[in-house]
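The structure under discussion is supplied below as structure tokens; questions concerning it will follow.
Omission of a single protein chain aside, the complex is shown with its protein chains in their original locations.
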Amino acid sequence: MKQSTLIWTILMVAGGAFLLFQASKGNGRVYVREIPVEAQASQPEGEEQVYRWTRYQQVTEAEKGEPDVRFSLSRTLGLWVAAFSTLAIFSFLYGDNPIYKFTESVFVGVSAAYAMVVAFWTEIMTNLYAKLLPGLARITFYPDIDSTARPDYLYLIPLVLSILLLWRLSPKGSWIARWPLAFFIGATAGIRLISYLETDFVGQLQSTVMPFIVFASDGSLLWIKSLRNTIFIVGVVSCMIYFFFSIEHEGVVKYISRLGIWFLMVTFGASFAYTVMGRIALLSGRLVFLFNDWLGI
Amino acid sequence: MKRTIPLLISAITGFVLIGTAFIPLFVDWGNIAMSWFNLLAAFAFILGGGNLLKMQLQKISAQQPGWGYAAVTLIAFFITLFVGLAKVGVHPNVKFPEFAWSGDYLQEDGVFWWLFEYIFTPLSATMFALLAFYISSAAFRAFRAKNTEATILLIIAVIILLGRTYASVWLTGWFPDEFIIGESGIKYSDFNLQNLSEIIMEDFTTPGMRAIKIGIALGVASTSLKVLLGVDRSYLGSDQEA
Amino acid sequence: MQYRIFKLALILLLLPLVSVSGLSVIRAAEPPAPPADFRAEDVPGDAGTAIDLFWTLSPDDQPDLKPRKVLRYVISRKEADNEESKFENIGEPTYRVNTFRDSNCEAGTPYLYQIEAVGQESLTSKPVVLNEPVIASLQWFNLQRSWFAVFVVLICGSVIVFIRLARSGKKLKVRKIAGLEAINDAVGRATEMGRSCLFVPGIQDINDIQTVAGITILAQVAETTADYRAQLEVPTSRSLVMTTARDTVEAAYLSAGRPDEYNEDDIYYITDEQFGYVASVTGKMVRDKPAACFYMGAFYAESLILAETGNSVGAIQVAGTAMPTQLPFFVAACDFTLIGEEFFAASAYLSGEPQQLGSLKGQDFGKLIGGLLLIAGCLIMTLSSIQSRGVAPDNQEPTYLQSASNYIIENILGKGGFK
Partner (left out) sequence: MLDFLQHLDRRWIFFLMFIAVAVPLIMGTTFPEVPSDQVMAVFDAVDNLPDGSNVVMALDYDPASQGELQPMASAFARHCAIKKHNIYFMTLWPQGISMIQNSIGILQDEYPETYKGKYGTKYVNLGFRAGNEGVIKLVVEDLKKSYSTDIHGTNLDNIPLTKNLKNIQQVDLLCNVSAGYPGSQEWVLYGSSPFDIPTVVGCTGVQAPIMLPYIPDQLTGMLAAIKGAAEYEQAIINAYPELENNPNAKEGLVRMGPQLVAHLLLISLIFLGNVIYFWERKQGLHQ
């Protein structure tokens, strides 16, 4: 193990030196173009007022000499933070370490808060707050709401259910959270029962009904098409028999279900290959970020 | 009370939604139920955040091993939550500049956007990219042709892995465009790796998946039915919990 | 002189050409011809909220005309019996489109529709208005789904009936599941080698049915380990799963007659986080080198990390899950795998609970109906294709077999409904 430690240390030092070299060449810097924004107040009866601020648009390094284009500290910092986070997670491959654990904890915190913020602004504010208090919503966050909009008191029901749901966090009386949960689960069960039966049961049967033997319009046998249809139907039926639990696997059934399991294995083989393919694509996506966006290779 | 009402709620909701498929009058009720459902789903995100908070706080107060990391999680959580809810660094909507809060919370250059772009994105993407490495070591150390089934699976996987890249052209691109037996309609080139992998996907994988889908559909239907009828009450939890 | 005559002749010759081309320039800026055969139909099987509109494309709406003479159609609507109502734009389908669905109708209100073709420079054709108003009417039952309703009733009904039967004490037969014997063998070998068994119940909470099925199988594993006096370890990723697993294992040791050998500390909670949990479990595997590993429950990307480590310590591995994406990895890396429904069937078989057995039987009944329908449909289609072999399809009345196979596909399995 001593030897391997040495090798890995050399690799890491070499990697670090390469990074420094790339950074010294000016890579890993982000430039932005300044775009001035001028906005007129929307209320015509109010006093005329113009609001100004600047928007920034990221540009490629080639444009850095142009006017309005400047170095962006916040985005450059961001890029390096992103690169550091990427390497920190990759460090888990060498072994569990504090840097990995640190970034992982950051990830858990950020992602939970992110989901909360998005749910808050998109669903809760637009579909609950704006429906229950349209007047207030108009003067705070959503000036575009129709001024004639009336509160829709029907939305008090989901509000109450939601509060009951959050009750789960309290140490006492958390059984009350079962009511919204029951609504949630009942609704899921209802829509799933119908759509799965319609699309995945009846719909799949419909797509599978086809003739074993196919003829061309001139009456000659299309034997390749016939063979493929037959394989297809036999495949579906034999797999269904494998998953049929009311009869023992004896006699003919034994052979049919054996055929079924082979079909399943071919299915899983394809699934295996596609999953592998996807995982590799994810890695190349990440390396594209490191090489192109950060190191500028 | 603790059990009957939830059972009633789930049964009524479920059967109304089933009814929407057959009785057009129910469609509007179904839509209302779905809009409530979506609101509850949004609150579930908040519940998730709350749960995280609770657990990390417990960890810290009990000084469990690794509580320092729990503190890191909490700090990250609160910073993100604050900048997101307060729309820090977000300019208002151009159409309504006098409303300071009318801007888009994920606006480019906002602090929340920065956190998402430069912390969340690389972390989540890299977590998943690790899987490519795990698959490579599992390929070497775990995927064995132990029995007929595993052998078929691995052979098919190899054919498709090759057939979906340019290797198929290198290895089997030379298969001639000639009929195998007379005018049979089958050419040698129909069996090059690319075509072979397509044949496998269309004629073998699709029927297998179809049978699996039919099975899953029946399973989902019967599970849903059991929930609606109150036969399966596992979602209510055990009585001691209350 | 000759030259001038020639020139004159040339001008005379060219004049009509010029005027024709000049005309065509004017024609390009002309409004397009209106569409024809404009008609409306109430959408069947809805609550009276939608009307379908159909028309024949404007003769100027040609596929390869450049520039296009028709860019889009404008459809407007007004209430027929309301004097003050005016035509209001309700939609603008693009060229080459000849249908439109108005989903904003009120049931029982008569509507008049109007369509115009719009060409270059926003020139519109003469409007075409419907001859008579159309009313969207409410239907009480969506007849298009009548056959589907039959399926729903049959399948749900059979599940209910079988659960009742099982509760009333009738013995429901389920075939032997081969994977279950593999479990006993694995435990037996662990005992021989004097090493422990490891059971991983997936990473989902107890409300996931796969976790529940996994715990049922855990009961069987625990009974076997109690019999053989082997050590059993269960690391969990959810605290509720830990509690349930402890109850289950304790009960299993009790029924095996060895309550004293049950050790609560062997069933413990690690962490909710996916990779943290896996890192801890695999670390444990490398240290303790269990002789048998069981993975029963809902698994995600961690499946192959677990299976790989188990393999590298030389354990016998038995897996069971219904996650279609993880099954391939288990099949490739484990000695035995319970595939999808087999996993649930094994759980029903072991638990003997009426609701599990009943729904398993109900699903079998559904498969039976589906399978029979499928085979019947395929046979009828084959016969009909043999029967009408070589006959041109359009000049022939559909034969009995053809209409039968059409009925199966379009009505029973499709959206045709009873007819």
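Labels A, B and C are assigned to the chains in the order they are written; within every chain, residues are numbered from 1.
One rule holds in what follows: a contact is a pair of C-beta atoms (placed from the backbone, for glycine too) under 8 Å apart; a residue touches a chain by one contact, two chains touch by 3 or more.
The structure presented is a predicted model; accordingly, all values stated were derived computationally and were not measured.
Here is the thing to keep in mind: the chain we left out touches A, B, C in the whole complex.
Considering the whole complex, the residue from C:T56, C:T94, C:N263 or C:Q387 that touches the absent chain is C:T94. Among B:A132, B:I152, B:L196 or B:L218, only B:A132 touches the chain that is left out of the view. For subunit B, the residues touching the chain absent from view are 27, 30-32, 34-35, 37-39, 41-42, 44-45, 93, 95, 102, 104, 106, 108, 113, 116-117, 120-122, 124-125, 127-129, 132-133, 135-137, 139-145, 154, 157-158, 161-162, 164-167, 169, 198, 201, 205-206, 209-210, 213. Touching residues on subunit A toward the chain that is not drawn are 4, 8, 93-94, 114-115, 118-119, 122-123, 126-127, 130-131, 141-146, 187, 191, 195-196, 198-200, 203-204, 206-207, 267, 270-271, 274-288, 291, 297.
Residues of subunit C that touch the chain left out of view are 71-72, 89-91, 94-97, 101, 103-104, 324-325.
As a working rule, only the chains that are shown with their structure count from here on.
Judged by the touch criterion defined above, the protein chains are all mutually in contact, each touching every other.
Looking at contact counts per chain pair, the maximum sits at A-B. The chain with its Cα centroid farthest from the Cα centroid of subunit C is A.
Look at where the CA atoms of subunit B average out and do the same for subunit C: the two points lie 14 Å apart. Between subunit A and subunit C the centroid-to-centroid distance comes to 19 Å (mean Cα coordinates, whole Å).
In subunit A, the residues that reach two or more other chains under the touch definition are 92, 104, 108, 193-194, 197-198, 201, 205, 208, 233, 236, 240, 243, 264-265, 268-269, 271-272, 275. Taken residue by residue, subunit C touches two or more other chains at 148, 152, 155-156, 275, 324, 328-329, 331-332, 340-341, 366-367, 370, whereas all remaining positions touch fewer. Residues of subunit C touching subunit B in their complex: 45-48, 138-142, 145, 148-149, 152, 155-156, 159-160, 163, 206-207, 209, 212, 272, 275, 301, 304-305, 307-308, 310-312, 322, 324, 328-329, 331-333, 335, 340-341, 344, 355, 359, 362-363, 366-367, 370.
By the touch rule above, subunit A contacts subunit C in their complex via residues 92, 96, 104, 108, 193-194, 197-198, 201-203, 205-206, 208-215, 217-219, 233, 236-237, 240-241, 243-249, 264-265, 268-269, 271-272, 275. Considering their complex, residues 148, 151-152, 155-156, 173-176, 273, 275-276, 279, 324-325, 327-329, 331-332, 339-342, 345, 360-361, 364, 366-368, 370-371, 373-375, 377-379, 381-382, 384-386, 389-390, 392-393, 405, 408-409, 413-414 of subunit C touch subunit A.
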